[in-house]
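One protein chain is absent from this view; the other protein chains keep their places.
Chain lettering (A, B and C) follows the sequence in which the chains are written, and residue indices restart at 1 in each chain.
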Amino acid sequence: METEQKQVLAIPGKNDYSEASRQDRLAYIQKQNAVAASRIGNTSLEAESMRGYIENFIGAVQIPVGLAGPLLFDGENAQGLITAPFATTEGALVASACRGSRLLTAAGGVATQVISENVHRAPSFNCESLQDAVRLKNFIEQHTPTIQAMVRQASKYAVLLEIVPVVHGRTLHAIMHFETGDAAGQNMVTVVADHLSRELIKLAEAQLGLIIRSFQIEGGMNGDKKVNFYSFIKGRGVRVAAECTIPDSVFLEQFRLDPNAFYEHYQRGVAASSLVGGMGVNVNIANAIAALFVATGQDVASVHESSIGYLQIERESDGLYCCLTLPSLLIGTVGGGTSLPTQNEALNLLDCAGAGKKARLAEIIAGFCLALDLSTWSAIAAHTFTDAHKRLGRR
Amino acid sequence: METEQKQVLAIPGKNDYSEASRQDRLAYIQKQNAVAASRIGNTSLEAESMRGYIENFIGAVQIPVGLAGPLLFDGENAQGLITAPFATTEGALVASACRGSRLLTAAGGVATQVISENVHRAPSFNCESLQDAVRLKNFIEQHTPTIQAMVRQASKYAVLLEIVPVVHGRTLHAIMHFETGDAAGQNMVTVVADHLSRELIKLAEAQLGLIIRSFQIEGGMNGDKKVNFYSFIKGRGVRVAAECTIPDSVFLEQFRLDPNAFYEHYQRGVAASSLVGGMGVNVNIANAIAALFVATGQDVASVHESSIGYLQIERESDGLYCCLTLPSLLIGTVGGGTSLPTQNEALNLLDCAGAGKKARLAEIIAGFCLALDLSTWSAIAAHTFTDAHKRLGRR
Amino acid sequence: METEQKQVLAIPGKNDYSEASRQDRLAYIQKQNAVAASRIGNTSLEAESMRGYIENFIGAVQIPVGLAGPLLFDGENAQGLITAPFATTEGALVASACRGSRLLTAAGGVATQVISENVHRAPSFNCESLQDAVRLKNFIEQHTPTIQAMVRQASKYAVLLEIVPVVHGRTLHAIMHFETGDAAGQNMVTVVADHLSRELIKLAEAQLGLIIRSFQIEGGMNGDKKVNFYSFIKGRGVRVAAECTIPDSVFLEQFRLDPNAFYEHYQRGVAASSLVGGMGVNVNIANAIAALFVATGQDVASVHESSIGYLQIERESDGLYCCLTLPSLLIGTVGGGTSLPTQNEALNLLDCAGAGKKARLAEIIAGFCLALDLSTWSAIAAHTFTDAHKRLGRR
Partner (left out) sequence: METEQKQVLAIPGKNDYSEASRQDRLAYIQKQNAVAASRIGNTSLEAESMRGYIENFIGAVQIPVGLAGPLLFDGENAQGLITAPFATTEGALVASACRGSRLLTAAGGVATQVISENVHRAPSFNCESLQDAVRLKNFIEQHTPTIQAMVRQASKYAVLLEIVPVVHGRTLHAIMHFETGDAAGQNMVTVVADHLSRELIKLAEAQLGLIIRSFQIEGGMNGDKKVNFYSFIKGRGVRVAAECTIPDSVFLEQFRLDPNAFYEHYQRGVAASSLVGGMGVNVNIANAIAALFVATGQDVASVHESSIGYLQIERESDGLYCCLTLPSLLIGTVGGGTSLPTQNEALNLLDCAGAGKKARLAEIIAGFCLALDLSTWSAIAAHTFTDAHKRLGRR
């Protein structure tokens, strides 16, 4: 492999966002692979506008968009009938979300509510001993108000809610929880936490005489792009829930399924989820989350950490109480891909573009996740799941 | 809400894949939301071709694509220099993947290998008692060869590897593990498992005199669109790994970071991942997985379950042994979104379109995940992470 | 600390099981601590008989024993009314187990059944590359019958059920699952797996030309004295379940609590268990397991891994279907502490001493765990939990 390695030809136009360098890259990839990227290259996105979104830009893929809904909301931030653009390539998904929307709408609509919000970054500080790590922990606990004041000075948007200091050996992890305004906020909390960490080190060295051997902006207790129980328990991004009580008559009429059979099936599914070591309970909320994330310019990688949820269903004497909680929805209505042309349009269709709309977007996502999950779960219980996928998921 | 509910206006053109119905929907959404979907509507995708991909089609979102690599592969199915199309809206991601690719290429390339493959579906059978569920378990264990023969008759592509029967109360969950050829296979295993379940019930009733109170095609022990320890342990989709030993001199030259400092940081990160109840160890493989899934027409919702991985790094006397394992990569090179125009082109750029290419695609994804994760982890250890995101991730 | 360290006086009588050395140790500890161990020292256990149980023997602690039950069994191996010796120091525990026993007995008794059994040991083999580790995995899969035959030659009791080979980087973990006869079997599987590993290395080196850099009898994928999802899913020790359907009238009469209120409380508890990242569902089965383990001479440290369980309750039209599954009960009726005088007597009281009794003991434990857990859960739901502990748990 020595020889081959010497011939490595770098991708042209590094750090160059011009149309000319885009054309160079299209030529490069065609030469490398003997395949033209003509369809990807044929895009209305302008190379010059891609700074901040992507490097080595060559074009775009097109993801089909379909309409799901209308779904009636009675939420804190989302009200009335809402029809949502779903971007997906998986047949049956939009149809199923529509079916669930009809159920919830017929039941009087879905009540949605944001429960809390935080994005965390967890710098780590490597001390000389366990004892020193404990001292730093105590110091942070005592100086939290001071550190919160630093954040107010350093950032227009970030608010430091809490620092959770965790001692592990001689390392102190400081999990810093922030509110991040309208942005998803991963970059924002990185910049602020970096600043805080450096200030904290100065303080601890000056006031405690502690020697911090090294620090990292992220010691690994963060949940960025990762699923973990800390985020599940504590929340990450927006924690939001969607609730609806479905009268038995409405359930039967809309889904042609005995609510008792449905409930029994759900109940066994709850156990099954635990038996496989799952986190929470749901059938397929990831489908709705991915479809709405792609459509609205969210960080698609965050589908990983965001698609955790717990669907609670309780049997009432004459209906089904349903509430879906999404504990870690990483979303923004400004920043990232939200300002790209088609994505911004999708946000506008939902009245979710720009400032002050994050909670509304979270509630809309939660509502459609509930609609989809009830539809899928009932299709399984009613033995129509396989046929629906045969009919709509194949070509 | 009574009145509002009565006015619910359904989305027009249900089950209609014509251009005319697409236009009706565009008009509908504009009327509902007072916002036009003109950018989304302006697509080269044809309404008539969308059957099987999406319902209620109105247009497309465009996701920018950039080039990552070139990365030198020395795998079982992927060899030589490969440059990959990443679809993302997150600045710094492609640049970081390139940086990691340079490291691995300078170190002699990445050795990749598929370890195993399976997709599971887990129908549940509700018996009359614990005792009956145990009898059904024993029956399935004894009749697995018969059931495997049924699969050979029923499906051209699916191969039944194993059935894991799990008794929970009076319910028997039969986790059926299949190979699914070139397709990701979620629909394939649904159809086959549905057939098998019905045959199994007949057999059990005839031969054991068992009464099966009810069955569902999915009892919830499946990992479709969900992260759980069963899939992490047993694998789901493709289990693939990428390995490289990086000489200290190469690491230092490429990343300008002391390999010891890097290793210490890694090691603390391993502990941190456990402390928050994470699954496996990595910093941000979800970023590469999402970018490659979107580009190549994979089911984007499967980013959720696929973005689990374990990056093992071991300190050698003069280098770093690195191996990333992805246990549950749900991918296909036929079916789903892989045949859409831009997505199929992306697969072609990787020589991964069509039959016999799934293992190659899996190895390419694993290689780029390793490249990206080493780059990100080292940026954190070298204190350049924050600046890189300030520079490339903002506009 | 230099000086102090020099004066370290070792405990006398290493490897000496004589009464004289016991007296030396009693004198030593009195001198070291200025406190006599006269009560502990005053034991009917004979120093000479302690070989294999404990080193540096000085005496015994006495744990009080109370009677729980009678509980009516209708199990595969346990039938009729059984009264069990519970060793505990926690007031209210025995009383609560009695209360639950009355419920189950009034409901017609508890049906118990062993579902499966296995104890695993997981040697690890460190290869030169990922590729070699995969080759070793394939080799093991192909040669499992050969290895099973080796076990039949090497051990009178151990039966090799299965080897699960797991590739992680260049390490191959071979999880070996055994049946272990009447013993709990941790030592048995260690000895057998050690032998198998050495043979396996010879075979792999001879037939594959593989170089195994090193091996360890335990690479860490075992669940010995640890709780993990692998054991929860796959079972460890005995997997046993206990089932009972309780008519509403019996529930109301015995527990003076509306079965619906109880069921609602249970159902919320199921969710709560998932919300905190628990494994399975139960309130306090550890109490019954610990009490029976201490009484019957089980390895008390295995209370840790054995006290996992899932209590499934389903609402029927006129009763509550209840089934508790214990997936990883590490027990034996020979070996370990089971032959000590008081412990062996406790086993005899249960008709569980000696060969062929492990399944019976497992069923008895499962039955009493179900009794206790239903009692505790109902006490919480009925608001009598706090008072019961005030009354019985304090002096």
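By definition in this document, contacts are C-beta pairs under 8 Å (C-beta built on N, C-alpha and C of every residue); 3 or more make two chains touch, one makes a residue touch a chain.
The shown structure was predicted, so the numbers you read here are calculated from the model rather than taken from an experiment.
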item	value
Displayed partners of the chain not shown (whole complex)	A, B, C
Residue in contact with the excluded chain [from C:88, C:312 or C:333]	C:88
Sole residue of C:20, C:67 or C:211 that reaches the chain not shown, by the stated touch rule	C:67
Which residue of C:130, C:150 or C:291 touches the chain not shown here	C:291
Sole contact to the chain not displayed, among A:111, A:257 or A:326	A:111
Identified contact with the non-displayed chain, of C:40, C:147 or C:203	C:40
Sites on chain A contacted by the missing partner chain, in the whole complex	76, 111, 113, 115, 129-131, 134, 137, 167-170, 229-230, 233, 241, 243, 277, 310, 312, 314, 321, 323, 325
Hidden partner interface residues of chain B, rising order	229, 232-233, 264, 267, 270-271, 273-277, 279-281, 310, 312, 314-315
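One rule holds in what follows: only the chains that are shown with their structure count from here on.
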item	value
Centroid comparison with chain C (C-alpha atoms), farthest chain	A
Approximate Å spacing (C-alpha centroids) for the pair chain A, chain B	16
Chain C: positions in contact with at least two other chains	229, 233, 277, 310, 312, 314
